[in-house]
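What follows is a set of notes on a single structure, which appears directly below.
Some chains have been omitted; the remaining ones sit where they do in the full complex.
Chain naming follows the written order as A and B, and within any one chain the residues start at number 1.
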Amino acid sequence: MVAHRAYGRGILSSFFSDLLGTLFDRNLLRSSGDDGRAIEAICAELISVHGEVTGVKDATAVLSRYHGMNEAEKTAFFDYLTEMLDVDSDAIAAAVEAYREEPDRANYSKLMQVSEPLRQELLRRLNQVPGATAALVQMRVDLLRMLKDKPEYGRTDADFRHMFGSWFNRGFLVMRRISWETPANILEKIIQYEAVHAINDWDDLRGRMQPSDRRCYAFFHPVMPEEPLIFVEVALTRGIPNSIQMILKDKREVLAPHQANTAVFYSISNCQTGLKGISFGNSLIKQVAADLAAEMPQLKSFVTLSPVPGFGRWLESVSEDEAIGRIANAILKRSRQDLMDGVDAEEIRMLVARYLVEEKRKDGLPLDPVARFHLGNGAQLFDIHARADVSAKGVATARGAMVNYLYDLGEVAENHEAFVNEKKIVASKPVRQLVRALGKRGRELKSENA
Amino acid sequence: MVAHRAYGRGILSSFFSDLLGTLFDRNLLRSSGDDGRAIEAICAELISVHGEVTGVKDATAVLSRYHGMNEAEKTAFFDYLTEMLDVDSDAIAAAVEAYREEPDRANYSKLMQVSEPLRQELLRRLNQVPGATAALVQMRVDLLRMLKDKPEYGRTDADFRHMFGSWFNRGFLVMRRISWETPANILEKIIQYEAVHAINDWDDLRGRMQPSDRRCYAFFHPVMPEEPLIFVEVALTRGIPNSIQMILKDKREVLAPHQANTAVFYSISNCQTGLKGISFGNSLIKQVAADLAAEMPQLKSFVTLSPVPGFGRWLESVSEDEAIGRIANAILKRSRQDLMDGVDAEEIRMLVARYLVEEKRKDGLPLDPVARFHLGNGAQLFDIHARADVSAKGVATARGAMVNYLYDLGEVAENHEAFVNEKKIVASKPVRQLVRALGKRGRELKSENA
C-alpha cells in the first residue's frame, strides 16, 4: 500500500520547479544585445566593485558575446583570461610575508584575496544569470580543445576545474532514475552520451529502459536539469553474467525484480566533456548500489561487467616476450569468429588476469584505466570472461574479453586503502589462479624456447 | 486563458522534487554512530587521498559529532580548524617563487593548491551528505558567536564566508513567492525572521500574505528548501505611501492588482546569521521589481518604505549643536502622542534629510546603514515622512520618521556608480530642499544664539 506524502514534500517539489524559471533558461543567452563594448571591458567592470550591482547585465553580455564568437575571437578571450586575470606573484609574495609576520584576519584575507586569480571571481560573477553554469561548462569544452596548442591555458583550465569542483560538489548533485517514462529529450541524450555499448536506436533504448530487470540512473545538477552528468546502466540478473551479449540480446526472458540476486553495472558513461577531471563515477555506483540494496534486500552481489580497453594494445606489446609472446601472438591472430567460438578462451583469461594484476604504470598503479577506476573505488577484481564482448569494438580492443569487478560495500573502504597505500590489487582466488597458471605456462614455454 | 505547460516542465519539477530525498534530510545528522575516533582524526582522513572514496561516512561522522558537542568541544574543534588546517606560509612562498620563475600549469596548480587552506577542502568534503550545507551554515553561527572572544577564528571565518559565497552564488538561488498558500512551516519562519515590522500572530501574517495587494518573495537555495535566505514584503498601492500604518492597518480597502500603480518594499529581512557577509538584498529587490514590472505593466514606481535606524542616536549627538541643537532637543522631548499628532513634523523631515544626505562615516559613506544599502544599490533618496512609524520602536529609533528610496531600474546603474566612485548621494529635489531649508533655519538659529 502506498505511503502518503505530506503536503510539505510537494511544496519542495514545487519549490524546485521554480528553478525552471530562475535557474534555467536556454534562450536567454542568445537574446542579449550588443552595446559595442569590448568583452574585456565588460569583464573588467564585472569584477570591479560595481560587479555586484550591475552584474546581471554584464554577465549576460559576456556570455552572449562569447556565444557568438569564432575560434580566433575565443582564442583572444582565453588569452585575456590567461594573461590579464592571472595571479600577481609579487602581491602573493608580499602578502605571505605580511601574514607570516602577523597572522591576523586582515593579513589572512589579503593573502587569500591576492592568491585567488581574478579569473575565479569572474567565473562566479558570470554565474549569476539563468543558464550561465551550462554556458561556462560549454566554454571549458572550447578551452580543453585549444589546450593542446596553447599549454599556457592550463592555468585558466585549472581555475575552471577548481570552480566546477566546488559547484558540482557531491552535496549539490541529484540522482535520478532514467526510465521509459523519462522525457524524450533526456532519453535522446542517453543515446548520444552512451560511450561503452552504443545504443543503436529507440528500440534498443527501450530494451534497456523499460523491462522490469533493467535500470538506469544519472546524476544531475539543479541548474542543468536537462543535462545528465553521468549515468550508469544496470541489469538485474540471477547469477553473475559472463558476457555483454547475455545482457543486450534482443529476445530474452525478462526477470521479475524479486527474482534477481545480482545487480550488474554494465555501462557507465560520463556526459560532460566540460567537467573533465571532476569525478562522479565512484559516488554514483555506490549510491545506486546502496539504493538498490535498500529496495531489493534479496540482491546479493553488485558487480560490473566491464571492458578491458588496454588489453589489445598490451597484447601486441608482449608479442615478442620470451615466455608469453607465443600465446599472445596466437590470440592476436584469431579471427572474430574464432573468438566467438571460444578458441583460446582460457589463454585469453589468463593473459587478461596477468595484464590487470601485474602490468603497472610508472606510478605503480594498473596500466588499465578501467581497472584503476574500479580498484581505486575499492572494488575487487572478481572474474574474467573470454568471448564476453564479441562486437567489432570488443574484439578490436580486448579480443572479446570482459571483467567483473565486485563492489562489496562492506569491504570497499579497506580495499581502497590497500590500493592507495600499498598499490595492492585485490583479486579473487580464481583470478589469482589464472595469474599463477599463466606463470607456470610461461615458464614452460620459456624453457621450451630455450 | 491558461497557457498549458508541456510535459517537460513537469519533468523538471519532478526532477527537483527528488532533491528532497538526496539533497535534504533533516534526520541524517543525528543518526550516525560514534566509532570512537577523534573528530580531528576523521577530518584528517576526510581531506586525505582517501576522502573521495570513504568520504560519505567520514563527513556524516564529523557533522554528527559536531551536532552533539558542547561549547568547549566546539572551541577545541575551531582551534583545530584555525591552527592545524591553516595555510603553510613557507609552502606558499616557495610555490610563488617557483611560479615566478616558470609560470606553467604544474607550478600554477601547486601554487593554487598550497595557497588554499585545507579548511576549504574540508568544507567541500563535508558537504557531500544530505543536509550538510545547512549544518555548515549553522556551524558558522557558532563560529561568529565565538569570534568575539577568539579573534584568531577570523581566518577560519573568512574561509567559511569564501566557500559560502561560491555555493550561494546568485546563479544557484531560487526566488519563490510566499503566500497564504505556502506551507505553515515556512510561514512560521517568516514570522520568526521578520526583522523590521514584527508579525504579531497568524492573523497579522495572513493580512500580509493573502490580500490581492500584498506580496512576499524570498530567495531559497535548493539544498535548504525549508529555509528562506532573505525575504521582502511588498504592498501594491495607488501612490507612494507616507506611513507604515497605512500599509499594516487592520481594516483597509484591498486594491485589485490592476488598480495599483506603485510597488512598495516595506520590509526586507535577512534570515540566516550563518550567511553573514553574503549579500542577497540587492538581487532580490531588483528581481522582484523586474518580475512585478513584467506581470503588471501599469506599475509606475518601485519604492521602499524604509526605517532610519540611526536617526535617533544621531539626533542626540547633535543636541548641543549651535545651529540645530535647539530643534533636535525639541524633537527629542516630544511624546509619542505629540509625534503621532504631527508636532514638529516638518522639522523632523528636515533633520532626517540632513542626517541622510550630509552625515558620513570616515570612509565618506552615509552614516545610516539602510541608506548605505539602498543608495549603494543605486536607489534614489526620494522622500521623507514624519509620523510614518509611530510604533514604540519607530519612535525610539527614529522619532517616527521613515524614508522612501526609489528604484528606477533605468537609473540604478548610473546612481550606483556615482555613489561608489564619487560618494555622491542621489536625492530628489524635495529632499534637497529640506536640507537647504534646514541650513537656512540653522543659520538663523545660530545668529539668534550669537
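In this text, a contact is a pair of C-beta atoms (placed from the backbone, for glycine too) under 8 Å apart; a residue touches a chain by one contact, two chains touch by 3 or more.
None of these values were measured; they are calculated from a predicted model.
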Total copies in the full complex, given that 2 are placed here: 4
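As a working rule, only the chains that are shown with their structure count from here on.
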Centre distance in Å when chain A and chain B are each reduced to the mean of their C-alpha atoms: 38
Residues on chain A engaged by chain B in the complex (per definition of touch): 7-20, 22-24, 49-50, 52-57, 86-87, 89, 92-93, 96-97, 99-100, 103-105, 108-109, 111-112, 115-116, 124, 127-130, 132-133, 151-152, 154-155, 157-159, 162-163, 165-167, 169-176, 182-183, 185-186, 220, 222-223, 225-226, 279, 282-283, 286-287, 376-378, 412-413, 416-417, 420
